[in-house]
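A short worksheet on the structure shown next.
On to chain A.
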Amino acid sequence: MYSLIRKDFLLQKHIVLLYIAILLLFSLFVEASVYVGFIFSLSFIMSACSLDEKDNINILLNSLPYTRKEIVASKYIGALLFTLLFVIVMYVGDFLVNGNNGLLLLKEVMLILGLVMITTSFLLPFLYKFKMQYLHMAMVGVVVIYLLTISFFIKNLHDVIRALTLKILALQEIQLYFFAMLIIVILYIGSWLLSIRIYERKVF
Partner candidate 1 sequence: MQIIISNSSKEPIYEQIYAQIKKLIITGELQEGQSLPSMRQLAKDLEISVITTKRAYEELEKNGFIYSIVGKGSFISEQNMEMVKERKMKAIEEKLVAAIQNSKEMGISLAELKEMLTLLYMEDE
Partner candidate 2 sequence: MENVIELQHINKSFNGFQVKDLSIAVKKGYVTGFIGGNGAGKSTTIKLIMNLLQQDSGSISIFGMNYMQHEKEIKQRIGFVYDENIFYENLTLKEMKKIIQPAYKNWDDKAFQYFVDQFELPLNKKMKTLSKGMKMKASLTFALAHHAELIIMDEPTSGLDPIFRRELLNILHDLMQNGDKTIFFSTHITTDLDRIADYITFIQNGKHMFTKEFYKIEEEYAIVKGTLDLLDRETEQEFIAIRKTNSGFEALTAHKNRVANLFGDTVILENPTLEDIMYYSKKGGELYV
């Protein structure tokens, strides 16, 4: 299974290097590090999925000595590992540029990881059930809803989100963090089991 994760890395090694370079550059303007980390991790995970989505690649992977459980597991574990990789890169970049006093907070790292896990939890079962093209449609739908929301209902959604992020980061209660993390982990595992169920019934 480790080799499946390695495969995702090999397939996108140029992109990984590019991302790392960009992330290091971003460290110079440290501002939106949580969003940057989140977007980069997520886009990497999604493109790994879209590369494996074709029927013929599924035929290859399932003809090799892997079980379907492992194929699904590689995506879930890979998602965490790649996110960690990007976070570490950001962390190192931040350290190099800003020295000791500019360190990314552990909270920020947790927030990136949490966001990636939540999004992945919804996206992966969707992708195993449907094809990428439906995801694009769903994305368009989400964007439409988002635009409608900010133009008609909550005009200052952006500010609300930013405020919310700051609020979360400002939270001191460690229990609350722990509790949130626990829920996310349960969500992630639930999504993982669901994906296995979907993938095991798939025909190519």
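Things to note:
Simple rule for what comes next: contacts are C-beta pairs under 8 Å (C-beta built on N, C-alpha and C of every residue); 3 or more make two chains touch, one makes a residue touch a chain; residues count from 1.
The candidates were selected such that all candidates are chains of the complex that A comes from, given by their letters.
This structure is a prediction, so every number in the text was calculated from the model and none was measured.
Evaluated over the candidates 1 or 2, chain A touches in this complex the candidate numbered 2. Residues 2-3, 6-7, 10-11, 51, 56-57, 59-60, 62-67, 203-204 of chain A are the ones that touch candidate 2 when the two sit in their complex.
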